[in-house]
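A protein chain is absent from this complex, but the other protein chains hold their places.
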């Protein structure tokens, strides 16, 4: 219930159309069920294309389909992450505009058209094996309406490949930097820009990489300014966070 | 050497004022010593008040003073973090506009006036003991020219105190959320806004908090969208990253 | 041997019916074989429906059937946890009232009828993926004779869904709160009640959740009062502990 | 604002004594500021002697005094845990009924008389060095109005000392079991009772005890039923949780 | 070369039958190739039935057969641990007295008859799931010529079952105590005997048992005297170490 | 109450000198208070010089003195480990035969004369810094009546120093091998003997030795047979365990 | 662009053949795209047979083939590590001199003949199970043009086998020492030579070897001089690093 609704209720009480006791009952459950921020959620979804997201890992295909059906009723954009091909096959049967981003392992049921931002998120990664996580970030950001630029295989051991792309780096309004193994790329990349850098450690590596822990610690300890970190392999989280930042930048660009 | 300098050099070669061999010698060291991004660094400092920062921990007072002297020659704003009172006492003797933020443990030698942003960074923390880290974030952001709002003692075990401040939360363009112990605050806070949330774990806690590891892991695993994380107790890093985001928002606000 | 048995034995010694040496032999093994607490065990089982539990994980179907057979002879209620469908198929063939709780992965061979408590255990969980662990707790508690209420998908990132259920929360005499990922739910839930809260971390999550370690540490470091913790994914342990508490509450309710 | 207050407000709207707009303003901040559970908090404090607790560790004496002063205005019982003697000396100067429990390191400013429960919490510990943590639990429980029984130096390596106290163990309505080093005591103790057992690992030990981690893991992995665990050295948390359980048992005993 | 061989060589030098230079060449490689302890190894094998052991895990069947063939030439007793059935099938084809201990996963190619010791090693374990590791210890000890007694399912949560077997415990000259989960059994068992206790943590458990780490730490931190520990699941190592101790005890018993 | 006492009681019941009810009362507390193993404890102490041990670390001098006083009444040998000089100064004032082993940090109040074993425990350590732990082991074993041989500074990086002592190594009936840093010594030493080897990791090392964890893991993973391990820096535990083994060997030697 | 190219460009500017603006555009991208070290890379490859390496693990066969095709165009030696047989089968179809080193799991597409060094790298390993990692190191070094000597099954528990090979050890100019379990071999080996020792921990072991962590820590804490360490199972990295050292030694040998 928003402000107008509440005012109408009070007017009814005043006019005697609504008995005090029934008004009391209505108000009792108000605080939790119908707060401002809940509406923000709703408005936000409409305005910015924020999708409803299903994290598929550890769920059965049947469960995923069930959740998707319920979301379709809410008229929302839907994204299923960590989705293997059978998930795509199943979702295809319940929606009409269903796409599968195989490398990113994302199914999109994108019902509302979105105009991409003019400002850009740059998603870069250190090695070929990091591409799936980078794609999860990139596709997430694209689904949320962002223009996304990509840069792959720019590991710090061959620093010239990274430097050769410095214009791309400086053109982006926010960077998502994905790296496994030594996780050193965000430190170097953040030194080449004054924009926010979101670092994503991947579980790529062997031996003492400990499933991405090594890269995670490297990034948390980055000696470069402006770096923040998300969970190991969490391309989705990085893409989402980058989108919240880029959309601010885009509004600025629009206003100009 | 910037573009104009390089053009001038080429003109001199063309006119014959500069022998090819001497131009060659000059260009040989160019790539590393005088690149575009280095100049960006310089311009950035002038434009946005990005300070030169000295991380005082593990350095002697003499070392800190030495570094500060060199930076003063460069005409830069200077910030010394993790600075105990003796550092302040020493720096006071070499500069004229020197302030000490005791709780934040930051000394500022702020030589260039900065106009605060109109948009706001909200720095909130869960418990009283988290305040020093929160202040490090807040003061860092202020020194970098941001308007900062503060909110303390809003731990999730007393959720009503947090909810009572939802307007403050929704008004900020970026949030820095500081918490030790269970580190649960960023998850809840991020659910109340659609703005970027930078989570800062603190080493506050006992037993199995393992020096902030518990809070760090909580934040990395946050089930809320839009949360990124910095190192344990790294208020400076959070304040810096928040500033890179808020300045984008501010330019947008200015443009309107 | 209980007090009466011992007295009878001494009477026999006194009357001369039992030679001292044979009485001595009997008494020699008494202390360990027939102590008071052992009888407590037995009485407890009869009175409260405490089941004999087989932890199926890591056992062959044949081993489980063997153990179940032996327990059936003791006329006890039997519960097999972590039981996959083949365990159910096998146990069906040796008992007559055998049920399978598939999500909870529990087989119950419940031979003695149990009247549910009037007081309630509330089992809540943060996400859909936590449901199996929550169900293990709920079914365990139900088998032990407790009335159980359930609440799912009330993660802290959408705080309004949790708050909308505050009456359910405050009505329970003990709460089992199940959460993976950031494990933040128990901290918030415990702030909404003055009843004991048993927190169950789950291994749900990815990256730096480290198989539930992140959630475990969060819960151990909870800043809310009244929270105690069980092992990762240990729904059975939580349900059992909750039952020991709820049965006290129930006796109180009965007495009123 | 409680139900009666809300009803009065609506009556005033109906009668015209309160303009709709002002009623609207009042209601707008209602949800967060004045919810049911907040009042529960207040009532709970009055009824059960739940103290306001200051965790002294990491706070200056001045900060602790400041917090205590504010709490005194609320007419609440106050407890300062992890309090070294200077804290006691300082608090003595601002209150009149101030006691110091030195081993437990707790200062109590206990303004409201509390009748102890008839049911009992048994606090036991494995070794002499665990006593401070056990006392923190015991004193916390006593301050909250519980009758507390104590048992020390009953480590499992001398099992007969533990067994000799089995009556004490079986008489308690809830057990707090404190142990460092191998942390094995709760597993054995829980086998001797059917009441809830709250296990408290301590940081006592050397080498690979890793500050209590060994004991913590032991307890989380206890093969005995009914055991839940709190953080390392968290006597306060254990005492608090035990109190929430014992007070239920006590009400039952009272009702009989 | 043993002492006699060396003496013979020197005699040949003395008699002039062996030129000094050739004696020098022979002696040059002596130190490493033919030392006393190497012979000890050989004698030890003959005297005590110490088997040559093949650790099968991570080796192909072909590799195991190859190693076994080479050992058969040396006329040694052979033991293959961690051996799955196919290893047994293959070894049966190259030897004539080949047995498979399925639970222990040990193949024995036992060519030399061994008289069991009169003194006893007691191998006990806490739960049914620990039996494979306990059997690895027991069979290893038996192959090495020890009399072995077994005790299963004596976990500390049902202390009476353990106490009921105290005579067995006190009769053994050395104990191997196997436990997973909380790993508490060795602490209790060592309190019931004054003989050496070798503790074996197993990887049995779930959640925060971390593959046996919890039990390992418990045992290393045992508050009972006389406990030493081997690696997780290392039944073989425990059986071997127990044998080195029991054989001393046996010689004592023989001498009496 | 031993077997004779129990028989006497039964005779009294038979003769009518003891009423059945009073016999019943006496027997009721028998199981726990007066069991066989408790007497074993007592006899063991008298026979073998097993001392009562006070672990001083984390106790105040006053607490240590208090415990020692109580033990003196029991006429037992007393050992205080981890004892700093002030502990020695205090204990000197309450006993008459008090010695301080400074390097081992052990105070002995040794009231009963002990004849050393003829068989030998060899305590060896890798580096100079490991000596305090080695001495704790050696003095513990000596106090318990063992002949102890010592070998220091025989790290594996200078293998010839170790090999030069092979006779000493092979003469011992049990070895205690102490090492920090890489902890490799027990693996090599165990290859030079067929006697039990008790490995003691020390916290000596830097960087990634992690307070002895590196050495501990090395020893647990030793590829040599017959090695068991105690806690980090636990010289006392190693000396005690070695004594339980050596005394068996000694009885054997005595019997010859 | 090398020095000559730059000079030519400047000459063109001087002569007026190249407008200043176009020279400016050319130079703008110079620093990163065409630096000295990039050329070093190229020369190095030609001179020393440094191969281009594809890390196959985590890549599909199709991806590997794609990368190999691109490298073949560059006329480089190619090595695919961690390559299972299907990778070999696929690469055979696109090249003509393709070999598969099965134990090392390396496919070599070695297009340029390489003369082996006269100096030697010794690759030794502790156990049979370490051979695959040792072979990865050995084959890597051979492909890079080194003479390689091998030594297997020289674990420290049988020190005589290691010592018997001391001449081989002292003849090598650099050692690669591979060991799992306790990882003690490098410490002993480094004591037998004054040459650099590269230690490679393997994931071989069980229980608390934690996937090679135990061996890694042992090696990092080696008490022997001259030892450096690579990642767990990283035979490739060790072979590569050994080659960089041995080629220096070889040039020395060549020069003599």
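We call the chains A, B, C, D, E, F and G, going by the order they appear; numbering starts again at 1 in every chain.
The rule we apply is simple: contacts are C-beta pairs under 8 Å (C-beta built on N, C-alpha and C of every residue); 3 or more make two chains touch, one makes a residue touch a chain.
Only a predicted model underlies this, so the values are computations on that prediction, with no experimental measurement involved.
Asker: For the full complex, which residue in A:109, A:151, A:164 or A:192 touches the chain that was left out?
Answerer: Only one of A:109, A:151, A:164 or A:192 touches the chain omitted from view, namely A:192.
Asker: Using the touch definition up top, pick the residue from A:164, A:214 or A:249 that touches the left-out chain.
Answerer: Reading the full complex, the residue touching the unseen chain is A:214.
Asker: Which listed residue, B:65, B:213 or B:227, touches the chain dropped from view?
Answerer: Going through B:65, B:213 or B:227 one by one, B:213 is the residue touching the chain not shown.
Asker: Determine and list the chain E residues touching the chain excluded from the picture.
Answerer: Looking at chain E, the ones touching the missing chain are residues 3, 6-7, 10-11, 13-14, 16, 20-21, 23-24, 27-28, 30-32, 35.
Asker: Could you list which residues of chain A touch the chain missing from the display?
Answerer: These residues touch the chain not displayed: 126-127, 155-159, 163, 181-184, 187-188, 190-192, 205, 207-210, 213-215, 217-225.
Asker: Name every residue on chain G in touch with the hidden partner chain.
Answerer: 36-37, 40, 44, 48, 50, 53, 166, 170, 173, 191-192, 194-196, 198, 216, 220-221, 225-232, 237-238, 240-241, 244-245, 248-249, 251-252, 255-256
In the analysis below, only the chains that are shown with their structure count from here on.
Asker: Whole-Å distance, chain D centre to chain F centre, using C-alpha means?
Answerer: Centres of chain D and chain F (C-alpha means) sit 40 Å apart.
Asker: Please report how many Å separate the Cα centroid of chain A from that of chain B, as a whole number.
Answerer: It comes to 24 Å between the two C-alpha centres.
Asker: Residues touching two or more other chains, restricted to chain B: which are they?
Answerer: Within chain B, residues 163, 166, 191-192, 207-209, 220-221, 225 contact more than one other chain.
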